[in-house]
Every structure is written in C-alpha cells, then in structure tokens.
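Encoded as structure tokens, the structure appears first; notes follow it.
Missing here is one protein chain; the remaining ones are kept as they sit in the complex.
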C-alpha cells in the first residue's frame, strides 16, 4: 500500500560543507539555515516523509549538535515512529564508525545499521539541494529501468564556480550515465548531479564491503566514475524547481529566489509540505512606521523599520527607522534603530547596534558571524 | 511545585567500561543488560524521571549505537519532552567535544550544552550502580548543607577486587569528605563512592574552565582528591539497596541477587518504577514439561525445559529437556534441546545447539559473546 | 503526507458487553483483558497497523475512560501519525442538539465529517469484540479486484452453529445474493464476521438515506446491507479461514484464552511477522519461586509465582502464593491468590484477592448435573475472604459499583 519498510533513506548531513565554510563553522550542512524558517535538511527529510519513506538514517561526522537539536525525535517530520522512524548515526557510535573521508567510508561506518534494516532498497541524499524530491517517482523509475544505481540529476546552466563544486554526468541516448566528471572545469548547460541515488540494499552492501577491502572511500570516484561502464547507472532527470548550493553567493541567490512568488510556489507545494522544527513564536508584528516590501518575514519578528527585498528569519527585531535591503537576517538577530544594512547575511543572534551602516554587494554579500555584536 | 527546570541531570554512559570488558566490547556501560529486561542506564535515568529531573544530557564517547536505540526519544522515561527532556551528547557533536580522557574533559566537551541550560544545579551520575536513587533527597541535602559538591556514597564491605575499581571517601564527623582514595588497595567496610555528585552550575562551569586551562581531565583526581580541602565536599549516605558493578563476578552476583525477593522488592519500589525500552513481546510461555524454580523470566520467553536459579532475558527459548542452572541468559538466546548450562553468562542472541554442555563456576562464570553459536 | 488515504478504518468499540457482566461493570467490552497482556481491542488495532492502515476512528460510547486512556494517542500501535492515526470518537452535541449513537450505522453516520477529512476510497468497518489475525489489505485488494460496492468477510461455520450468525447466501462468483440474520434453517454456512469493506462514496449515501428514514434501524446488518442488496449493489463475500473468535460471552472469553495455550490452534502470538501490539506495563520481570510449578501456561511481567499453575493465563502483576493452585483459569492484572487457595475453571478480574484456602470454580467432572457447571467469575476489585467457596457458574461482581 505504501513504500513502507521497503526503502531505507540515508541522509548525509556533513557533506559539501566546504562550499559554505562561513555557515558551517559551527554546524553541519544539514543544519544551515534557509528561507526564513528552515534548515537545509528539512527539504530532503520532508520529501522522504511525503514519499512515505519512513525509515531514515542521518549520517553525521562533526559539529552536529545543532542538527540533533533541530531534529529531536523527528516528530515534526512524523518520523518519531515506533516502527522505522528517524535514526541518528554519529561517528564512534558503532565499532566500525569513525571520522570518514567520503561517502563510501561513511557507509562502511553504518553498515551494521543498513544490514539491520528490513528495507530492500536504499535512497541516499545530501543536504546541499533545496527542492522537493518526488522519491516515489524516482523509485518507480529505478525499478522500471532495472538500473543498478539510479542517479538523480537536473539539466541546468553551470557557471565555472558552480561546476567546480559539482559533479556532472554524461548521459547516453538510453538515459545511462556513461561519464562522470567530478568538480570539472567547465560552464554552460549540463547534467548536474543532485547527489541523490537509489540502489538495492544488496548491491550497496557488496559495494561497501568491496570498498572497505580496497581502502576506497569516495563513492563518486570509485563507484560512479571508475565503474560506470560496469554498473548500470541510469540517470533520473529531476524536473522540479531546485537550487544547489555551491558557494555563499549561490546560497544568497537561492534564498533571494524565494521572493519570486512563482518559484516560491514551485518549492512549497501543497502536496509536499516542508516540515521544520517548531518554535512557538507569535505571528510577526508590524508596528507603526513599518514599511515592508517584497520580503519574507518569519514568525516572531517585530518590525518597526523598513525592510525591502530581504529574508527575515524567526524572531528578528528591526528597530525604528532602520533600513534593511537585499539582506538575509537569521533568527533572533536584532537590528538597532537607524541602522542601514544592505546586501548582508547575518548569522543567528547577531546584534547590530543603533545607527550602524553595513553594505555589501549582491555578488559579494557581507557575512556576519553567529552571536556577533556590531 | 517540582524540581523542574532547576536541575540538569548528566549521565556518563561510557565510564567504567573497563570493569566488564566482555560486556562492553560492542556497547557502553549504560547499555549493558541487567536483571532480565533492563540496561544499566535505566536505573539512573528512571531515578531522574521519578525525582522530577526532566532535563537530562547523556554523555557518550564510543560504541553507543545500542544506547541510542535503547533510549530513542526517551519516551519510556517520559523524557520525550518539548521543554527539557533527553539530550544525547555524542563526541564531535560540538566544536569543543571529542574523545575525552576523563569526566572533567567530557564536561568541557559539553560545556555549551550546560551553559545553555536554565538549570541552577547539576546532578551527575554514571551507569555502574544498580539502585533507585532519591535525587530529591540528595538535592535537598545539598542545599541544606551548603556544600560546594555533594558526593553520594554508601557504606559497604569491599573486597580487594572491588576496591581496586572504586573510589573510597574519608568522611569527618561533620559529614565532610576529607580524603579521597582512587582505586585503593584495601578491603573491609568503607565509604564507597557511587559516582553521583550534585554541584551548582556556576561552580561546575568554573571548574570546567579551570580544568581546560590547566589540561586536567580527571574530576576525581584534580577536583575531589586534590581540592577536597579547598571545596566543601559533603558526603550523602545512600541507604537504599544497591549493587556496584566492579567486575564480571560482581555483575553476575548483582543479577543473582534479584532472586532474593527481599532485595528485589527493595530495588523495584512501587514509588520508583524502573522504566525501560518497550519490546512488544507476548508474556512468557511455559510448555508441558517446563520446570522453573527460583528464577527471573522476562516476557517473550518460551520454556520447555528446566530453569533453576537463573535469569532469562526477553525472548529466550529453552528447548525440551534442556537444563539451565545459575545462569544469565540474555535476550533472544536459544538454548537447544537436552543442553545443560550451568554458571554461564550468555550475551544477546547466543545459540547453544542441541545437547551441548557448558559449565562454569559461581566465582568464575563462563561468558559467551554476542551472536555466538555453540 | 497530506494526500488522501486509500482506506480509513472505523472501529466500533462502544459495546457495553453486558453478557460479560462483572467484567464490564466499568469498562467497555473492547477494553477487557485478554491473552496475558492484551485487551481485546489490541487485535483489530494491530491488524490495522500490520495491514498498512494508519487511520483508525474508534467509536466509543459506553464507559470510555479506560478505553480512551488505553488508546491515548495510539503510540503503542504506532498510530500516532501527524495526519491520520488513531482517534477516539465519542458521541457529541451539535448546534442541532445532542445524540447518542443509535446503532452501528448511526455511529458511522455521525462521524461522516471525520472520514471525509481523509477522502478515502474505501472504509473498513471493524468491531472491537473479536480475536483474530487478518490482513485487511488482502480483503481491500479483493474488494478492488471484484469491483464491489461492499465486501463482507465470512467464515465457514458448522451448519449447526450457523443459526447463531448473520448468514450470507452467495452465487458461484462469490457475490452475495441474499442475507439472513440468525436464520432458523440456514441456507448457507457463510457467517458474517462483522468486518465490512465499503466504497466510501456508496456507503456515505446509504448512511444518509438510512438516517433520513425514521422507520429503519440504524444498523449495518438490519438496514444498510439489506438496502444495498435490494438496490442491486455489488456485494461480495470474502472468505477467511484463520482463527476468529467472538468473545461476547464469558464462556467464549474463557475459551479464547485457553485457545492460546493450545499449540494446535492457529493464534500464534509469538509470530514476529504479525506482531500484536499493546500498551506495556512498567513492571520488573516475573519471579518464579522455589515452590512453583508452572506448565502449559502464560505468565506476564511483574508476577510473583510460588504456587501451582496449569493451563492458565496469568496477567501482569499477579501474585500466586505458595500452595495456591490455579488451573484452567484466567487471572487478570494485579490480583492475588493467597496461600492454599484453589482456582479452577474461573476468571478472576483485575486487582481482586482470593483469600487463603478459598475455592473458586470447579472441574466439570466434579459437578453432578452438567447444567449446573460453568465458568466461575470474580469481578474486578473483589475481595474473596479466606476459605470462601464460589461455585461453578457463580459470579461475584464488584459490590462498590451500583
């Protein structure tokens, strides 16, 4: 009746942290804040909930306390289940797990967990893509194509910068992946890997054992790239709206894209809600003198100034006569009276004292670290 | 109205693993099985629940996957709370946390967590004592005595072997700890430390910062022992029934002690239930020919043979004409037909094939490792 | 997650179970303990979960406190879903007035709004009175394959028992052509198990029509099924051949417990592929003492057993003292059988005490006239003084209740 018990979801929370080093200094990629109230992991985890994948392991490596706090028991994603549900897989939790160098080694560390699952198939995803995946459709395509591995990609234009933090697939007329480029030097329209794979548990366990025996640690290199002739790796083209985070600039743009109502509605589908941790904030409050245009405002904000083309996370306070433009202001930050901030990203709990002026540019937004007081 | 929000509980799940190395090869001290259906952590965690300590951090280091599985969201201990509740504190989860050498260093690793708590006091406990602590009373005594640190102890007879894995307090007429012996060479009646401390959060944070600055890592050595003149360390004498695990022999004896109805009733108090993970087993089934005497039988067992002076964990199967004596049989083990096992400890999922005979002695029980088939 | 549900289960749990007398003084029948740690309602609930049905409305009316608390948020059955899950549905008051459930069909009628929230294709109607393991999904698949409007689960019963049931008369394709409630001369041996799958849009209309017709009974067996047959809807029979027991009487409740102890009867509670879930007590494991003899029996957590037990089902937290004997009996949670007492062919309710040397029930062969024999029943919270004799067929209710 549903996919229940047949698919194990694996989410790699620490992968790709190098693309936004500022944001991941004290957190995993999965716990990077996004879009006013979310963390990056919400998108992939909610997609799993919405597709009926209800047994999920989250693989972590370091700096994952904020992720633990965010996920809690998994209740918000309906993953606080008795049968299946959410499992955290931190390093050193098992005799075989430690600080891994790549996906293959990380999988080796959790091989007991995978073995114990009753699932026949495994879906693996990272936390660097903002989108709503339809795992149902991906899984159906995997079964139908008879692939060993189904690799999800999207067709998109890449800049040189994007490409240097992405993998790109060559795909033949039959949809098979016949070439894998890892962090290539190129630009233009291509098949960009979304770091999402379907594979049978049986084959995955073989690959893991083989990788461990040979000292291999990179899934992309030693499985996808080196063995794409040997395995039947089939591409699945993801058609929905997506943003892949490859740099602080692309992170900024991906946030700002939500100000486009059309893109917003393609990401937040009625049929695929995006769940996140509950904070019990009151609604946003607009005081006398508030002027807000073309902005996303999360719950718990109190706004007395001007906000334009910006994204305000939960609990942000904007003082009288302050002006915020083209900015991302993360939760519980306080922008004082008569401040002007333009093209700025503030991390959590930043305080900008009265009258300060901070200006970046759209292609190089200024980043202010967590808890900073300016 | 209750202790809520005022006390933070900290449980150290990995400490003292060296005393039962067989049992902790693939698990923490906290997840060592005990008494037919429990794990060691159940005793201290249930005591916290029963005393109204509802914000608890569990500090882990390695091999803690079974502990994660056991605790889940903490629901069974009523710790799946929205406010407070159970927090797992694994290594590398925070920038400051890693593989620690002692309690003081472990505390340093979780200092962000302690700082973020609204509690004024901290109760620390390990998982090597089987007892029902009354933290209410211990806390009241701490406040009343004006102690810097309250250290819980029991008056008991120690063998040389016990003492070499215990700390012993010297206590003066006013109840102050004036001497701390770490793993001493002695025997006889003495004040044995139960590794349970109450301290104000403020002082604890000072001690942690000081320890980090000086490179100290042992709480017992550099705080209790070296500074017991400087700090007011007051002993609290625990009067309830207890067993402290100091060796595989004492582990065996502590289990067997539950066959004494008087001791059993002192450990399992109506007012202080011991919670544990739910398994959804049917009740134990006694077939034709079953002969059970003086034994503890957990749910899900199916018994067709003879069981005497033994402890059977959940889901154990005892075949026809098998004889089990003076044994601890852990969960899901299968004892075949016509086997005889005497003075044996089997770990989880051990299979003893038909007709085998295994015999240890009460002072040197034979241990059979997890998943072994004999 | 916020998509529609293929099938919603509606579980009729309002039954007073008056034929269980002393055991249902202050709890509804589905809350009656069974099988050493379960309550009757665990069976349909666990069946739902094991069949992949995650949305269950539990219709309660009679003494719902025990049942509401037992079900709670459905977590013990993994039915605490954010969308779906288990929901207790008591009768309620509207702007138009207040109404108790007037029958099985009316109970569903009053909760049409609940079902509509999930826009299901199908609804399965269950009862909280039966002990059985069944994959409802198989039945729903059958309903779909047959293109039926209603599918009724049937059991082939011995002809001599058929007149106790609602009997379905089917044609060669398995379509139901006629239905007779407790017929004197049954034309078939296919007895309705009280489990129905309906295409929701159909049932919804029949419920509304039934409600608007004041002359009709508000009941599935008496009105909805006959009405659908008259209107030539497609009703099919789904044959079930597993273990199924209606525990509507004290004798059948006792038998259903004894059945678990019989290895030849297919109600295996230990099957890992079809787990029965229940709310688990917080108790230490049982202790079997030096003087105990326990055979052919089930004993649950927290028991302290130092007496003799044979062919019996002992629930959690029971104490059986040295020299006491319990045979062919059911002892419900928390009861105490004192030294030297003898309990045979009896049901002892929750938290009761059988005093030292008391004698409850008797073996059938110990009674001269077979008609005088029956299961002896001690209600919940009853204290039987030492030495008292409670004969076979006798019943001692909780006198504190009015």
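A, B and C label the chains in the order they appear, each numbered from 1.
Convention: a residue touches a chain if its C-beta (ideal position, glycine included) is under 8 Å from a C-beta of that chain, and two chains touch if they have at least 3 such contacts.
Model, not experiment: these values are computed from the prediction.
Listed by label, the shown chains that the missing chain touches in the whole complex are A, B, C.
Listed residues B:22, B:78, B:140 or B:210: the one in touch with the omitted chain is B:78. Here the missing chain is touched by one residue of C:80, C:129 or C:295, and it is C:80.
Of A:300, A:336 or A:365, it is A:300 that touches the chain left out of the display. Listed for subunit C, the residues touching the missing chain in the whole complex are 14, 16, 18, 24-26, 60-65, 68-69, 72-73, 75, 80, 87-96, 98, 100, 113-114, 401-402. In the full complex, subunit B makes contact with the omitted chain through residues 1-2, 4, 49-50, 75, 78, 80-83, 270-271, 273. Although one chain is hidden here, its contacts on subunit A can still be listed: residues 35-37, 75, 258-259, 261, 264, 267-268, 273-275, 278-280, 282-300, 302, 307.
The definition used in the following text is that only the chains that are shown with their structure count from here on.
Remark: the per-chain Cα centre closest to the mean position of all protein Cα atoms belongs to B. Separating the CA-averaged centres of subunit A and subunit B is a span of 39 Å. Chain centres here are Cα means. That of subunit A falls 48 Å from that of subunit C.
Residue numbers of subunit C whose C-beta contacts span two or more other chains: 75-76. Of all residues in subunit B, those touching 2 or more other chains are 75, listed in ascending order.
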